[in-house]
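The complex is shown incomplete by one protein chain, all other protein chains being positioned as in the whole.
What follows is chain A.
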């Protein structure tokens, strides 16, 4: 396997950032999905050799990663932090990267990489004049100038406009199809859906789910949902709802009901009929737990 993470834990003082994570990444594109603070960056930095695991082992392309600069012959990293040497032009920046990799023809390699990220035109401009999206792509060009076997990207779609986003997705796809191992992190479901078939979901430092995107998507839509409901007679509605098989629990509060449904689809189909039959009027109905965090924490429980 191209990247092997085995029993890896990382803590900072008392805080566990990554908790006993094991994963193997084959060639192709894998999305590392999780809410902010889940430990994605920490894991990426460990795979990239910029952080030692507190416990466990990591190899990338068969090499250990910590304190091993030779790793970067086969690995490229695009960090989330968008710092660049602003006084260099895009071209100088990528050529410098090629030279530091001791590539035989640095100018040609740089030109190819700049082409790949569609920065050939503004290559003579200083990086300090680039937009956020352009800087992101310049850093990507610098990271793949040596055509690495393993490419790691931390939130690569941040700050890109929709067109650039599509283009970045196509690029990652192509790299995956050419047998490169690409791992990118994201906290946005749709990004991962469009780029990669394989997903690793991290929540609170743990690997919550991994595998095919569709499987995970199904887990996410079929999960129990909580709704906040207000009607003309909440007590009566509660009494009726608790009798319905699609409802797991009802609690009566000051501003209405909190209903937890066992199945999103069934409950939303049944509810209008019940309300009409009882002669009630619905004042408010909204899902109470649609935040990404709640989806993720459901996955942790489902594991």
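The rule we apply is simple: contacts are C-beta pairs under 8 Å (C-beta built on N, C-alpha and C of every residue); 3 or more make two chains touch, one makes a residue touch a chain; residues count from 1.
Please note the rule applied: contacts and distances are computed from a predicted model.
Peer 1: I want to check something: the complex is missing a chain, and I'd like its UniProt protein name from "VWFA domain-containing protein", "MoaD/ThiS family protein", "ABC-2 type transport system permease protein" or "Tryptophan synthase beta chain".
Peer 2: Choosing among "VWFA domain-containing protein", "MoaD/ThiS family protein", "ABC-2 type transport system permease protein" or "Tryptophan synthase beta chain", the correct UniProt name is "ABC-2 type transport system permease protein".
Peer 1: For the chain that's not shown, point to the residue among A:8, A:21, A:51 or A:114 touching it.
Peer 2: A:51
Peer 1: Have a look at A:73, A:108, A:132 or A:214 and name the one touching the chain we're not showing.
Peer 2: Answering carefully, the residue with contact to the hidden chain is A:73.
Peer 1: One chain is left out of this view; which of A:99, A:173 or A:248 touches it in the full complex?
Peer 2: Considering the complete complex, A:99 is the one touching the chain left out.
Peer 1: Decide which residue listed in A:39, A:133 or A:176 touches the omitted chain of the complex.
Peer 2: Among A:39, A:133 or A:176, only A:39 touches the chain that is not shown.
Peer 1: If the hidden chain were put back, which residues of chain A would touch it?
Peer 2: Counting only chain A, the missing chain is touched by 17, 34, 36-42, 45, 48, 50-52, 67, 69-73, 75-77, 79-81, 83-85, 87-88, 96-97, 99-102, 139, 142-143, 154-155, 205.
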